[in-house]
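Before I ask anything, let me first share the structure, which is written out below as structure tokens.
Every protein chain except one is present and positioned as in the full complex.
Here is chain A:
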Amino acid sequence: MSHGHAEVLTTHDVHHDEHGVHHHHQSFISKYVFSQDHKIIAKQFLITGMIWAIIGGLMSVLFRLQLGYPDQTFPWLEDILGNWAKGGKITPENYYALVTMHGTILVFFVLTGGLSGTFANFLIPLQIGARDMASPMMNMLSYWFFFGGSIVMLSSLFIQTGPFSGGWTAYPPLSALGDASPGSKTGMDLWITAMAMFVVSSLLGGLNYVSTVLNLRTKGMSMTRLPLTIWALFFTAVLGILSFPVLLSGFILLLFDRHGGTSFYLSDIYIAATNTALPNEGGSAILYQHLFWFLGHPEVYIILLPAMGMASEILSVNSRKPIFGYMAMVGSLFAITILAFLVWAHHMFVTGLNPFLGSVFVLLTLLIAVPSAIKVFNWLTTIWKANIKFTPGMVFALGFVSLFISGGLTGIFLGNSTLDIHLHDTYFVIAHFHIVMGVSAFFGMFAGIYHWFPKMYGRYMNSTLAYIHFWVTLVGAYLIFWPMHYEGLAGMPRRYLDYSNWASFNQFGDLNKFISTVAIIVFATQLLFVFNFFYSIFKGRKVTTMNPWGATTLEWTAPIRPGHGNWEGEIPEVHRWAYDYSKDGRDFIPQTEPIGPNESHH
């Protein structure tokens, strides 16, 4: 190889260590579309997630109309939904399609992709002091797999047989047999394809988050000086990396059952619709449930941990107090991560699970109450006797704590295998998981958006609209889900479209109307948030100081509108932990300030 013009590369360093901030002009495409800047990718995740949230939320409004007013017709429904609502009434198949897609969209595309996709991308490099992710290329691919999966999932709404309709958990045989229901045909294939792409996206993202946190921290940023947001996002990524592949293996077996005629999940089935007995023998639908819930339970924490991390940070900043029990917070995040992998069978207590095995899972499940209670205790002691600044981010963080307590307590009921016999698949379960991981994760997400919006766009969101958004959503969430506990205790099962012929649940007719009405109001209020968000991007009040909240963490040492590379010149060096608030008579001490000679220990 003796070509004179040969270019010799000696890249011992990762590429983003070689440059500070990009100064050259980029085209619109490479800057905003196929961007490798973690901040742009974060915004792409956020806005895609918001679009999904509107679609998924609107679905809940539609099926709440059916649940609240089962005897009425709404001719305008036919205008917008066509065949889905013949004569102004949602057909049973499409009711199931709506609840299935609502679950899939909210759990995966909003609260996983939209939440950890946004904040892991945005906060990890900024808060650990890195110019970008370990592999910006993989990071970009992660978003585009998410986008591709989104398009496939969205397209399944428009096919003739409709999207998948067998519940977001996609249990076989409904998910394995095309003849089982209209939604089990092409809709299910698109569902699996979209989910497979989503899993790839999560894995690419998660790999990046973990190696970035462990390898690219700036000088002085030891692991115990990390803000709790980073710890939470780190454990979230670990959970995803270890559990999503198992889900993928479950989906692969499902694909073979659908199209290869194998018997992984199928056994002894007679389909009445086509009057055929299937040759499959020896398969087990329970196997799918094990593979699904081995992801499915960690998934709950994949959704919740980022919210916990952001709430910890925002509570501390706005209380002007150090977070109480930093190491206990990290330890409890770690404990939750470990326990998340050991409790999956509590979703399967009524599948004929061995009662002795069930009791082990009861014990492990109830153990999660310990780290959860430690976290709640620490949040409460952090705000205890604090001079609280009720910023929009702060009120949502407080709302998160409230919802996490309310929803967490009912988890103790459901974690008992004996109580679960009565409560399984009732509205009690719906109420529990919507409060503890649905609404509370949304509150964590809103808190994060309001708090870091100035960093994202260099402007503030409107506070008045934010407070309206907060109060209506908080009160509305309780009004929607609290009554569902009573319905569930009375035995009202989930996934039915009409309870009016059911004498024992007739008493809930008015309650269901009430819940539906509140649901519509709360949904409308979310549109107010969406308006506030987009309006503020262009017209919001401009941020004039680098550190508007007076926070200690590194992202506020970067320019108001940081370019690709985050800091002009050198990356700041870290000298202390992230929670020096109200210390030695000072309001806060940034992480970049060296420890003084006479400084007290925290």
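As a working rule, a contact is a pair of C-beta atoms (placed from the backbone, for glycine too) under 8 Å apart; a residue touches a chain by one contact, two chains touch by 3 or more; residues count from 1.
In this section, contacts and distances are computed from a predicted model.
This complex has a chain not shown, and the name its UniProt record holds, of "Cytochrome oxidase subunit III", "Chemotaxis protein CheA", "ABC-type xenobiotic transporter" or "Ribose ABC transport system, permease protein RbsC", is "Cytochrome oxidase subunit III".
Residue A:252 is the one among A:47, A:61, A:157 or A:252 that touches the chain missing from this view. Summary of contacts with the chain left out: across A:211, A:416 or A:582, the touching residue is A:211.
Within the full complex, the residue among A:100, A:201, A:229 or A:243 touching the omitted chain is A:243. Interface residues of chain A facing the missing partner chain: 1, 3, 5-14, 17-20, 134-135, 138, 203, 206-208, 210-212, 214-219, 241-246, 248-250, 252-253, 256, 260-264, 267, 279-284, 287, 290-291, 294, 570-571.
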